[in-house]
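Entry: chain A
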Amino acid sequence: MTKAHIQASRTPAEIVEMPASARVVPISQGRKPMVEISKLYKSYGPIEVLKGCDLVVERGEVVVICGPSGSGKSTLIKCVNGLERFDRGALAVDGVAVGDRASDMTSLRARIGMVFQHFELYPHLTVLQNICLAQVHVLKRSKVEAQAKARALLARVGLPDKEGAYPAQLSGGQQQRVAIARALAMDPVAMLFDEPTSALDPEMIGEVLAVMLELARDGMTMIVVTHEMGFARKAADRVVFMDKGAIVETASTQQFFDEPRAERAKLFLSRILSQ
Partner candidate 1 sequence: MNYSWNWSILIQPPYLGWLASGLELTLVISISAWILALIAGTLVGVVGTLPHRIPRMLAATYVDMFRNIPLLLQLFLWFFVVPELLPSRWGFWLKRDLPFPELWTSMLALGLFTSARVAVQVGSGITAVSSGQRMAAVASGMSPAQTYRLVLLPQAFRIVLPPLTSDFLTVFKNSALALTIGVFELTAQSRQIESFTFQGFEAFTAATIVYLVIALLVTFFMRTLERRVALPDTMGAAS
Partner candidate 2 sequence: MTGLDFGVIQRALPFLLEGLALSFFLTAVAMLGGVILGLGLAVIRLSRWKALSILAAGYVNGFRAIPLVLVIFWFYFLVPLALGRSVSALQSVVIAFVLFEAAYYSEIFRAGLQSIRPGQWQAAYACGLGYFQTLRLVVLPQALRNMLPLMITQAVVLFQDTSLVYVISLRDFMTSASIVANRDNRLIETYLFAALVYFVICSIGAASASRLSARWRPA
């Protein structure tokens, strides 16, 4: 089954399943791209970190963003759910204008999952409590329902026996898998990954990438900031290369690896692949 098939069969059901309060998008708009970024600018004081970025991510698409550190990748992905503000440009996610005061950012964020570089599990809560917290307090699910969902997801990320553990008792790879489960528990329409494996010991990267790969195969819309080119090759539909706050190249995965056009992307690829 191709990705387009999965997407077609999934999208309407997804909208029906969404709680009425969160259904901001009329069904007729369901065909719009998941994320539309145009001419996005942002500065920290005199330093311009985003210089007019354009990017469209379709529903069901997996986009990998790569580039040297300090190129603005993390800032860009954090703009998508409004964790970072931008100065100029337009950004719409699932039909909601981000940065517009009238938009209900809280309900948008509840539908966009995010996975952080340093996991950001809540250290004072157990694994199960971590996964249930936003389900209960944001989505207003019952505790029983939330726990059932949490247990199912823990099984899915391969940690069925860790629900009572505290984050500090888990390895980095385990923590990141719990963080993915925590994000999935909100039934997100899209997932953002901000360098999900760069804080991990090498031997733990694989287990996290495996979970992400499975998610991609299930048709989840994903934007992934990463240096893991193996993951990009296997899972991404498109690769975006950023440098110095600008999107230098956007290409299909095959094209990006086989014949990158931008000089800087070639240089970056040759360096990272020779490691």
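Candidate entries met the following condition: all candidates are chains of the complex that A comes from, given by their letters.
The criterion applied here is as follows: contacts are C-beta pairs under 8 Å (C-beta built on N, C-alpha and C of every residue); 3 or more make two chains touch, one makes a residue touch a chain; residues count from 1.
Since this is a predicted model, take the numbers as computed values, not measurements.
Touching chain A in this complex, out of the candidates 1 or 2, is candidate 1.
Residues 78, 81, 83, 106-112, 114, 116, 118, 120-124, 133-134, 137-139, 161-162, 164-166, 168-171, 182-183, 186 of chain A are the ones that touch candidate 1 when the two sit in their complex.
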